[in-house]
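A protein chain is absent from this complex, but the other protein chains hold their places.
In order of appearance the chains are A and B, and numbering begins at 1 in each one.
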Amino acid sequence: MVAVFPFLWMVLSSFKTNREILLTVPPTFLPAAFYTGGYLKVLFDAPFFRWMLNSLFIGVTTTAAVVFTSALVGYIYAKFQFFGKRTSFAIILLTLMIPFEVIMIPEFLIVSGLGLLNSLSGIIVPSLVSAFGIFMCRQFCESVPGELLDAGRIDGASELGIFLRIIVPEITPAMSALTIFTFMGSWNNYVWPLIVINDQVKMPVSLAISYFNGAHMVHPSYVMAAAVLIVLPVLAVYLVFQRQFVEGLALSGIK
Amino acid sequence: MKVVLPRIGLFLLCISLTVLSGCGKQSPASAANPSALKGSISYWYNQDWEDANKLLLEAFGKAYPNVTVNATGFTYDTFIEKIRAAYSAGEESDAQQVFGDWASDLMKHKRLQKVPDDYAAQVKKRLFDTTLGGYTFDGVLYGIPKEYNIECGGVLYYPADLQKAGYAEFPRTFAELVDAAKKLTRLDSKGNSVHWGFDFMSIDSVPYLFLSLILQQNGSYWAADKVHVTFTTAEATKAMQVMADLVLKDKVTDVRHLSDPNNDSSNYFYKGDSSMCFRGPWVIPVGQKDFNLSNFSYGPMPSFTGTSKAFAAESGWGEVVSARTRSLEPVWAFIRFISSPQSHALWNSVTNTIPSEKSVAESKEFLQGNPMLKVSLDVLPLGRPIGPLQSIDQFKGQIVINNFTALCTGGQDVPATLRKIEEETNKMIDEMRAQ
Partner (left out) sequence: MSGGVARRGVRWGGRQRFVLFSLLPVFLLLAVFVVLPIVFSVVVSLFNYNPLSHSPPFVGLQNYRNLFSDGVFLRSISNTFLFVAVSVAANLLLATLVALAIDLVPRQGPKGLFRTVFFLPTTANIAAIAIVWGYMLNPRFGIVAGLFSILGVNLQLNWLGDQKLVMASIVTLNLWQDIGYNIIIVLAGLESIPRMFYESALVEGANRVRVFFGITLPLLARTMLFVSVMTIISYFQVFTPVMVLTRGGPNHASELLGVSIYLNAFQFSRLGYASGMAVILMALLLVLSLAQMKLFKPKWDY
């Protein structure tokens, strides 16, 4: 219940006026009246729907690419041997160990050199593969019994076929989790898109929060409303995929 | 951010009409026939000033129908990163609305275009010297400020509280100020202050109060070479001692809320936690609009020595032009338009910022629309540019604040604090200049 409380407070605050949030001491829990001005301002003062669409496009493409490549590459690292395997995996891990702010400028220079600035591709292309995803899928693929794979090969299935028909069903729980995480990460990503995009219509929805929380202005009501609205699609993805989750593990249970 | 004071309505109407009619000094070529000028320029601005900028953009669009301005607003917190990243990759917009300190880096590395000589000469006469400091490099002007970023000169206060302390008017001398502050401070059983008499704990107020106390004693914080700083002077020592005493001896404020980035000292004032708050005038609209208060006022900060009211100021928001822009004529037509006296008057009114333009600051209409700003407007001529500290953010936010906090929490004494501020600042200056 502790888990839900701040979340609940955020939702309730989104229905309070700015003054109510800032001034009432001691702070109230329920709003005095259901004030929808925060939501109206967020939805109509900014191109909110367009931003949602941008984020959706970015989220879906990134997630699909990441989940597929991570499962594939994770599988290879788990079940195959090849030259330079340990070193390359260490390098892949290494890419997780450096804070984004440090590589932001060089990455920006590279993306700019490739002509991807001010476009959604500039956000999508650098995020098509994820070291986190590869690492996670490797761990889960390791647990898949080798006999299943050998059986598949004896049956004459192609390597790709083995991947799709044997591995993927086995690691569905992991892949569902990865889908949810990747989508969320992409949805909430905000610094990089801000640096890369110049035109307001191309921006993703994640920056709506800071749009309303400017340096000299204090508008917690709008910030809360924006935060709630932004969370909704992520929750939707979660609810959809957690069912996959459940079905996936039901399948893996029957073995 | 919409202005709601009815008094200002007529004033804005007059100004808007003037701006819309395209009057004002412009470059000879385009003044003759604005609609003959064709082109398209890109302009990035601060989202905090969305309303004001939109008005100016509309007016420009009407005056120059064949010039397209692709304007995008960005939130303050990531704007500096965007600008730096863009300039380093050569992808910046033609013109940007920047904050004073950001321009110094750009100028040093030759990324900005200087203001055309004829216009620069005009601007230097029209605007306060203090505001031009941050936009000048090697004596050449590279940008045009819209705002006089003043963090000194005024104090928020509750007249009712002062009356309880026996002051019918705002204290006239520094001694009276301290006296009133002490009387209004309330301590709890453990000796911690629960109500502050005079709060100056904010990232801007602490360094600027410090510098103004030095300047008012006719001291200087610049060393002989004019490049490095010195804070181990007698004036600096006295200034720091005064501030330390206010916190540690008189307890008129405490350092605990200094690190709260979401609640400025003015927020605490508006919630009733202090009787007086030393802050720049830009916090006044927050109290009026967001907190809906009308029981406070803004008084003139007394001189420390009784003779001088000098203070330091950095340059505020203004426009700069990229050196690589290809649309020379349109972009300078745009800049001249939005920095005309009329445009400035409109912009400052809507954003409630202090004007960089002398004529606006002296105009009766501006004062009528913003009566509480009288205090600040009166002291504008007394300001001095803060000087080439290389990274004003680092100086204020890290060096001064951290050392002052250490002083207030008992970690170090006044001489050590001053020494460290001096050493760290000089180290920073050397490092930045080498880049």
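We adopt the following convention: a contact is a pair of C-beta atoms (placed from the backbone, for glycine too) under 8 Å apart; a residue touches a chain by one contact, two chains touch by 3 or more.
What you see is a predicted model, and the numbers here were worked out from it, not measured in a lab.
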item: Chains in view that touch the one left out, judged over the entire complex; value: A, B
item: Per the touch definition above, residue among B:68, B:88 or B:359 touching the missing chain; value: B:88
item: From B:118, B:362, B:413 or B:431, residue that would touch the chain that is not displayed; value: B:431
item: Residue among B:109, B:164 or B:186 that touches the chain left out of view; value: B:109
item: Footprint left on chain B by the chain that the document does not show; value: 80-81, 84-85, 87-88, 105-106, 108-109, 111, 255-263, 268, 271, 273, 391, 393-394, 397-398, 402, 405-406, 409, 428, 431-432, 434-435
item: Residues from chain A at the interface with the omitted partner, ascending; value: 2-4, 6-7, 9-10, 13, 21-22, 24-27, 29, 69, 72-73, 76, 80-82, 88, 90-99, 101-107, 109-111, 125-126, 128-129, 131-132, 134-136, 139-140, 142-146, 158-160, 170-171, 173-174, 176-177, 180-181, 184, 188, 190, 206, 209-210, 213, 220, 223-224, 226-227, 230-231, 234-235, 238-239, 242-243, 245-246, 249, 252-255
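Throughout what follows, only the chains that are shown with their structure count from here on.
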item: CA centroid of chain A to CA centroid of chain B, Å; value: 39
item: Complex contact set, residues of chain B against chain A; value: 1, 42, 44, 47-48, 70, 72-78, 81-82, 84-86, 88-91, 93, 267, 271, 282, 286, 290-292
item: Complex contacts: residues of chain A adjacent to chain B; value: 18-19, 22-23, 25, 104-105, 108-109, 112-113, 117-118, 191, 194-195, 198-200, 207, 210-211, 213-219
